[in-house]
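One chain of protein is taken out of this complex; the other chains stay put.
Here is subunit A:
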Amino acid sequence: MSMLDFMASRKRPRPGELAKERLKVVLVQDRVKVNPELLEQIKADLLRVISERLEVDEQHVEITMTREDRWDKLQAAVPIKRQKITFEWDPPYYGPSAEGLQGPLQVEVEREEPSS
């Protein structure tokens, strides 16, 4: 990145840019009746379901409405805390060979921490 580019990138958004960003937000609100309370409810619902399986970093969950082309999108960024994922289920019974697998099964999956 050249010095000039660096100086340019530090600048505050130009009015034209600002108009576009403001428009994107206002158009989502115009088209879909989504208010902040509804988003909070959706966030709580999502957290409840995901937390059953994964340990979620609740402080950094982000739920936003965005717009691409003519599609409004609900985007959820849900950071996961723990490295180990534990889940439990009753395996299906497949016949004699699965006899040893009856009853609840504990599975542990080693998960790599993302590099970022």
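By definition in this document, a contact is a pair of C-beta atoms (placed from the backbone, for glycine too) under 8 Å apart; a residue touches a chain by one contact, two chains touch by 3 or more; residues count from 1.
One rule holds in what follows: contacts and distances are computed from a predicted model.
Peer 1: Which one, "Cu2+-exporting ATPase", "Septum site-determining protein MinD", "Spermidine/putrescine transport system permease protein" or "Chemotaxis protein CheX", is the UniProt name for the chain you do not see?
Peer 2: Going by its UniProt entry, the chain not pictured is "Septum site-determining protein MinD".
Peer 1: Considering the complete complex, identify which of A:17, A:40 or A:62 is in touch with the unshown chain.
Peer 2: Looking across A:17, A:40 or A:62, the contact with the absent chain belongs to A:17.
Peer 1: In the complete complex, the non-displayed chain touches which residues of subunit A?
Peer 2: Looking at subunit A, the ones touching the missing chain are residues 4-5, 7-17, 19-24, 26-27, 30-31, 67, 69-70.
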